[in-house]
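One chain of protein is taken out of this complex; the other chains stay put.
Coming up: chain A.
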Amino acid sequence: FELLFHSRDSVKMAAGQQWVLVEMVQAFYEAPAYHLILEGILILWIIRLLFSKTYKLQERSDLTEKEKEELIEEWQPEPLVPLVSKDHPSLNYDVVTGPPSHRIIVNGKECINFASFNFLGLLDSERVKLKALSSLKKYGVGTCGPRGFYGTFDVHLELEERLAKFMRTEEAIIYSYGFATIASAIPAYSKRGDIVFVDEAACFSIQKGLQASRSFVKYFKHNDMEDLERLLKEQEIEDQKNPRKARVIRRFIVVEGLYINTADICPLPELVKLKYKYKVRIFLEESMSFGVLGEHGRGVTEHFGVNIDDIDLISANMENALASIGGFCCGRSFVIDHQRLSGQGYCFSASLPPMLASAAIEALNIMEEDPGIFRVLQDKCKHMHKALQGTPGLKTVGEPLTPALHLQLENSTGSRTNDLKLLRAIVDYSLDRQIALTLARYLDKEERFLPPPSIRVVVTVEQTQEEMEKAAQCIREAAVKILK
C-alpha cells in the first residue's frame, strides 16, 4: 500500500512545482477507475490520520516513574569539552605586539612579516588610516543593527557600488565577516536536493556553506577537469532517467580562484566550457586572488580574460588585499539581489562598522589609481617562488604567481604531529632571525580533505628584494639544520 502510494506520487513530486493545474485535471479525467478508487481510499486515510490523536514520536515504554527516575539518576554525560593538554600545539598563540604590518613584533622579537595576507601593504597605508579615522569621527565604531534595521549606512551603499564598478559587474553585496560571505552565499541558492560539484581543495568556509545548504555534494579531484566532467556526465545519465526531476534540480560548481590550501589557480576557461556544456552555474571564491591576479587586480577572470558575466557569482573577502574586514559577493543583480533577503550572514548579522567600509573604499581608490601595484606584487611573487626552489627537504607548493605559498616536507615522518613539530622548529628558527612565518592551521578532524602540514610564506609588495633573499636564505639554513 505504502509502496503504491509512493510510486504514484513520486512522479508528481518529481515534477515539483512545475505541475500545472490543468494537467492535473486532465489526468483526473483520463485515469482508470481503479486509480480513482485508490486515490479515494488514500484521501480517506489522510483524513483519518489528520483527525486521529497525535501519537508520541518517542517509542512507547513501559517504564514506571521510578524506573525513569533511576535512569535519569544514572545517566552521566560526557564533559562539555575534552581536556586540552597544556602542550597542545595550537593552545599557545604567538603574540603580536604593535601593528601587524610589514615590520611586526612577534613574541617580543621584531621581524619582517612573511605571514599576514597584507598583499598590497594597504594595512599600513596612511591614506587608508586617515580615511578610517575621519569615518570614525563621523559614525562612531559600531552600527548597532543589521542592514535591515538602520544598520545600512551611506558608506555601505557607496562601497557596494564601488566594488561592483571595480569588478565590472551589475551589483555587489557586502558582509561584515569574510568567512561568512561564501558560507552564507552558497546556502542562499543551493537547497536540499540540489547538486554541488566542488573541488577537493576547497577552503573551510566553502565546506561550511555546503554543509549549511544540505545539498548533495560531489567532490572532484583538485583542478582535475576530466574528473569533473566524469561526474557531470554521470549526472547527465542520471538526469535522462528522470527528466522531470532533472528540470528542478539546480546544479553548481564551486571553485576557488586561487586556492588558499594548495596555492594554485583554477582552470577557469575549461570550467566555463563545462558550465555551458552541462548547464551548471559557477560560484567562484576569490579571497586570495582578488586584488592579486590580473592586470587591474580583478582576480582570476581578468587573469584568464574570461568574461565576468560567465561566472554566476564571485565572492571574496576584504581582509587580504584590501586589508580591511568583511567580504563581498558580486555578479548580476538577478543573482546577487537574492542574498539581501536570503543570505543569513547578511540579514541576521550586525552590518560592517562604517569605518571599515570607508577603509575598504580608500583601498579601492588606491588600487584604481595605481594598477602598477599588481604587477609589482606579481613580480615579487615570482621572485620569492624562485628563491625558495631547491630548499633541501622542503618542497614549494604553489604557482609562481601566488602570494601565499606553502612549504611542505619532502619526506614526511609518518606522523602529522611530528611533521608539525619539525616545521614549527623551522618557524621558530626564522623568528629568531627576524623572519616572521607561520604554520598553516587547520582543524584536523573537520576538514574534508586535510592538506599536508605546511609553512605559509606570504609575499607582499612591501618586502624588498633583499628581505625576500634573506627570508629564503634563512629558511634554507633552518631546513638544513633541522631536517638534516
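By definition in this document, a residue touches a chain if its C-beta (ideal position, glycine included) is under 8 Å from a C-beta of that chain, and two chains touch if they have at least 3 such contacts; residues count from 1.
One rule holds in what follows: contacts and distances are computed from a predicted model.
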| item | value |
| --- | --- |
| Which of "Erythropoietin receptor", "serine C-palmitoyltransferase", "Transmembrane channel-like protein" or "Radial spoke head protein 9 homolog" matches, in UniProt, the chain that is not displayed | "serine C-palmitoyltransferase" |
| Hidden partner chain, touching residue among A:V25, A:I41 or A:L63 | A:L63 |
| Contact residue for the chain not shown (choose from A:K165, A:K233, A:R247 or A:R375) | A:R247 |
| Residue touching the undisplayed chain, where the options are A:L341, A:V376, A:L450 or A:V480 | A:L341 |
| Contact footprint on chain A, counting only the chain that is left out | 16-17, 54, 56-59, 61, 63, 68, 71-72, 75-84, 88, 90-91, 93-101, 104, 106, 113, 115-118, 122-125, 128-130, 132-133, 136-154, 156-157, 176-180, 189, 203-205, 208, 211-212, 246-251, 276, 279-281, 309, 317, 319-320, 322-325, 332-335, 337-338, 340-341, 344-345, 347-350, 352-353, 355-356, 359, 436, 438-443, 446, 456 |
